[in-house]
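One structure, as structure tokens, below. Some questions next.
Heads up, one of the protein chains got dropped from this complex, but the rest are sitting where they should.
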Amino acid sequence: MLDVVIENYVLLAGVIFTIGCIGFLVRRNILVQLMSIELMLNSVNLALVAFNRQHTGDMNGQAFAFFIIAVAAAEVAVGLAIVLQFYRLRGTVNSDEAASLRH
Amino acid sequence: MSAGILLFVVCSLMCVGGALITILARNPIRGAMGLLGTIIGIAGLFLRLNAQFLAAMQILVYAGAVVILFVFVIMLLGPSAGISESQGARSRFSRLFSGAALAVFGAFALVFIGRGARHEFAVITPAHGSVEAVGGRLFNEGLVPFELTTALLIVAVIGALAVARSKPNAKKKVELENPTLRMFHGPLHPRDAERPLSGDTLSERVQKESV
Partner (left out) sequence: MEQLTLLFPSSDFTLLAVILALPLLGAFANGLFGKRLGKQAVTLIALSALGLAFVASLTGFWMLATAQSAGSAAVEHGHEAVHHVVEAARFKWTAYNWLELAGSGHGMSPRSLSLDVAFSLDALNATMSLIITGIGFLIHLYSSKYMEDDPSYYRFFAYLNLFIFSMLVLVLGDSLPILFVGWEGVGLCSYLLIGFWFQEDANAAAGKKAFITNRIGDFGLLVAMGLLAYYCGALDWAGINTNSHNLLQPVKIWPVGTDVPIAQALPDSWALAINTPRYVNAATLVGLSLFLGCAGKSAQLPLYVWLPDAMAGPTPVSALIHAATMVTAGVYLVCRLNGIFLLDPLTMFIVALIGALTALFAATIAFVQNDIKKVLAYSTVSQLGFMFLGVGVGAFVAGFFHVMTHAFFKACMFLGAGSVIHAMHARIHGTEQSQDMRNMGGMRKFMPVTFATFGVAWAAIVGFPLTSGFFSKDEILLKAKTSLVTGPAEVVSPNGRVAFDNFVWEPWMGTLLYSIGFCAAIMTAFYMTRLVIGTFFGEFKGWTIVPGWVDPHAAHAGHGHDDHGQAALGHDDHGQAALGHAALGHAAHDDHHHHEEPGPDMQGPTPHESPWQMTLPLVILGFLAAFGGFLNAHPLRLIGLHITPLENFLEPLFVEATEVVKTAPGSESFEVIGLCLAVLAFCGGAGAAYWMYVVQKGAPARKLAESFPKLHQLVYDKWRVDEFYQEYIIGNLDSLAQMCVWVDKNLVDGILARLSAFLVAVSGTVLRQFQTGRLQAYAAVLVLGMGAVGCYVIRPQSSLRIDENHATGKYGLRAAPGFGYSYRWDVDGTEGWDADFGDTAEAQFALKADEARTVRVEVQNALGQSSSEEITFVRPRPDLSSGPAGAAPMQATVTRGADGKLRGVPGHDPDKLREALKKGAH
């Protein structure tokens, strides 16, 4: 019976997470990296809500996802401020330039 | 093919497609649009999962604030928001290698997951995922995290302001008699007075000094 079961959602979350992870590791543009982080966070949200749908005792999963959304918003704000400052210092948003800790 | 399945398929296609556009697009605006697509897809899936409140929150906050922020910053940066990825072979190999490795690993993991048994969804009440349900959770057991999140948001606002502030152009050096005040305003170590910290990387400074 072709029904959508929880495994589908988990699989989808995994796919999005993997794509986000790959994007973070491969792309050099800081903005794209930040967006990949958002993808990962979203995938986690999806998984949480899906499991909450499965284990319906209380709304822990959705509450947690709510907090994740709030924190992600805060993080994006500060992160983009940092990107702006970085742009002012370096003149580019190439993350290879952020190698001051290089030996 | 029921409507539920159709919704699922469409939304998941939107998610995955948006994600792929995000990570593959050269133009960061296109990437932001891809992100937007993913977010809307996720919101649709939330709806399917009886998480109405959360779906609304997703659209409001993510699509309405986060993506807007991204777009604003991209517009501030202007043309330099996009960089040419093909230049600079320094890190190319390691990046592509780690990406490929992760892709392979991810594929394996996902196949592994997909082979498992299938569990049906549980039966739920209509109150599941409603504003009252989630709000009740938030304001009763989750009150402390809720308030902390408030504080976090305030701090984030202030932090973003502080970090993004541009330096004033010429700061007049104040002659201070009070040694404590001088210590406050002056360099921490005498050697910093001779060689003030610049914004260059070590390698750049070395290059400049050797020239």
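The chains carry the letters A and B, assigned in the order they are written, with residues numbered from 1 in each.
By definition in this document, contacts are C-beta pairs under 8 Å (C-beta built on N, C-alpha and C of every residue); 3 or more make two chains touch, one makes a residue touch a chain.
Since we're looking at a predicted model, the values are computed, not measured.
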| item | value |
| --- | --- |
| Residue in contact with the excluded chain [from B:Leu102, B:Ile124 or B:Leu153] | B:Leu102 |
| Interface with the unshown chain - residue positions in chain B | 91, 94-95, 98, 102, 105, 112, 116 |
| Footprint left on chain A by the chain that the document does not show | 21, 24-25, 28, 33, 95-96, 98-103 |
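One rule holds in what follows: only the chains that are shown with their structure count from here on.
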| item | value |
| --- | --- |
| Euclidean distance of C-alpha centroids - chain A vs chain B, Å | 6 |
| Complex contacts: residues of chain A adjacent to chain B | 2-12, 14-16, 18-23, 25-29, 31-32, 34-36, 38-39, 42, 45-46, 49-50, 52-56, 58-60, 62-63, 65-67, 69-78, 80-85, 87-89, 91-94, 96-97, 99-100, 102 |
| Partner chain A, residues of chain B touching it in the complex | 1, 4-5, 8, 12, 15-16, 19-20, 22-23, 25, 28, 31-32, 34-35, 38-39, 42, 45-46, 48-51, 53-54, 57-58, 61-62, 65-66, 69-70, 73-74, 76-77, 80-83, 85, 88, 90-91, 95-96, 98-99, 102-103, 106, 109-110, 113-114, 116, 118-125, 128-129, 133-134, 136-138, 142, 145, 149, 152-153, 155-157, 159-161, 163-164, 166, 199, 201-203 |
